[in-house]
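Every protein chain of the complex appears in place save one, which is left out.
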Amino acid sequence: MIKSQKEKIQRVLAGLFSIGAFLALWQWAVVSTTLGQLMPGPITVITSFIQAFSVPIGTCTIQQHVGWSLSRVMIAYLVAAVVGIGLGVLMGWNPKIEAIFKPLYDIIRPIPPIAWIPLSIVWFGLGEMTKYFLIFLSAFSNITLNAYEGAKSVDPVLMGASRMLGANRTQTLLTVVLPASMPFIFAGLQVAISTSWATVVAAEMVRSTEGVGWVIVSAQDTNDMNQTLVGILAIGIVGFILATIMRGVETRLCKWNKSE
Amino acid sequence: MIECKGLKKTFQSENGAFEVVKNIDLKVKENEFLVLFGPGQCGKTTILNMIAGLETPSEGIVTVNGKEVHEPGPERGVVYQTISLFPWLTVMGNVEYGPKVRGIPKEKRRATAQHYIDMVGLQGFEKSFPVQLSGGMKQRAGIARAYANNPIVMLMDEPFGALDAQTRYLMQKELERIWEQEKRTVVFVTNNIEEAVYLADRIVVLANRPTQVKAEYKINLPRPRNYVDPEFLRLRMEITDAVDKTL
């Protein structure tokens, strides 16, 4: 419909306008006030950002840094997804499993990944494993909770229907409980991708030699505000892209949930 | 075909035990269309659920075709009033679900499913999702899904309750046509007297909770029936008077 396309364009323009206004304000502040002594303006930052695609910061270009961070996220996130969905759905579906695992989960969940850093260093050292562990924790927590809620809220009529049609318990779990929980699971996956991305940055800031978190931390050593901002820009852009991709996947997968 | 002996059902809640079904003795003949009729919340759904195996009786037994009922199964197809189609599957996906989980090979189950989709008048909608269907169409799909498992008994719990009056009339006629085409033993729950008299071979009138059988009426009118036929209207008024008042 023409009207909704028009509305869409208007929304995008409105967003671009506010970003543009912000950048303009920043540039003006840097040029006309004392802010310019503390930090560079957007033009400088964006220029450096583009340069970083060919000129390495440290040992890697900016896209390589992003690649490092993303790969850490992907590995830990996928493991968290499999474990989280599995555990969450099982807990929501089977009261015995719930009784055993939920209390432990409820205790672990509120602890932020950052609080685990010292323990994780003791257990896994300062290498990649620590980072994976921290990212895993941050993603796992949300995914499990949502999968649990999803499985718990499956309409008992649907479960009754599947048994009536001849499915055994395992089949009911796989062909009814799992698909019915998908909208919830997906919500959890979406939140988890954002928190995972945030956690990798924190994990890299502790100890690493590459990645966007490292870009920021190493800039502190040399007091290079420009580099810090380049890092921040990279983090923002990738985070935004990840969220957009997730939303697109959801629209495709959960079509059946939206009424026309 | 179906026999209920001394059925009783009591539920536990925070306020203590409450008895929903006091005592039900029921016999349903093969291919008979039996209607359980009674005021809202009287326990008729609980009785149906016990026959389906979705609830266990506190006392008494249910046998279908000589076998005692313990749990749900494909030989006792159930159609509910509420959404019971799997929303993430298409119409075809839903109708072939039963045969699929029971391991029937693809060719055979597709053919069976298609046969019933055609029978209920949903040809052309095989690839539609429930969310795209109207209320009447969803119920047709539910009926096809239950039939696709070749049940010996069809249990229907106010399947047309959520539909508007005209669609409801249409669906009653459709169900009649479908049932005449492939006869099964049917137990049909409703609180709508016109629907009951239109469809039933026999109407069992249930009392208010805790429920038991209050009266029985044999409906001998020739099919398909006419809602404004004088005998139809007379039966309607007679049975309405026999029902407990709920206010």
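For clarity, chains are labelled A and B in written order, and residue numbers in each chain start from 1.
Heads up, the rule we're going with is that a contact is a pair of C-beta atoms (placed from the backbone, for glycine too) under 8 Å apart; a residue touches a chain by one contact, two chains touch by 3 or more.
The criterion applied here is as follows: contacts and distances are computed from a predicted model.
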**OP:** Have a look at "Imidazole glycerol phosphate synthase subunit HisH", "ABC transporter ATP-binding protein", "Cytochrome c biogenesis protein CcsA" or "Response regulator receiver domain-containing protein" and point out the UniProt protein name belonging to the hidden chain.
**Re:** "ABC transporter ATP-binding protein"
Original post:
So which of B:15, B:166, B:181 or B:220 would be touching the chain we can't see?
Top reply: B:166
Original post:
Among B:6, B:40, B:124 or B:224, which one is in touch with the chain left out?
Top reply: B:40
Original post:
Can you name the residues of chain B that touch the chain not displayed here?
Top reply: 39-40, 164-167, 191-194, 228, 230, 233-234, 237, 240, 243, 245-247
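Keep in mind that, in the parts below, only the chains that are shown with their structure count from here on.
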Subject >> In the complex, chain B residues that touch chain A >> reply: 52-54, 71-74, 76-78, 80, 82-84, 86-89, 97-98, 101-102, 129-132, 145-146, 149
**OP:** Write out the stretch or stretches of chain A touching chain B in their complex.
**Re:** 155, 157-158, 160-168, 171, 175-176, 179-180, 182, 255-260
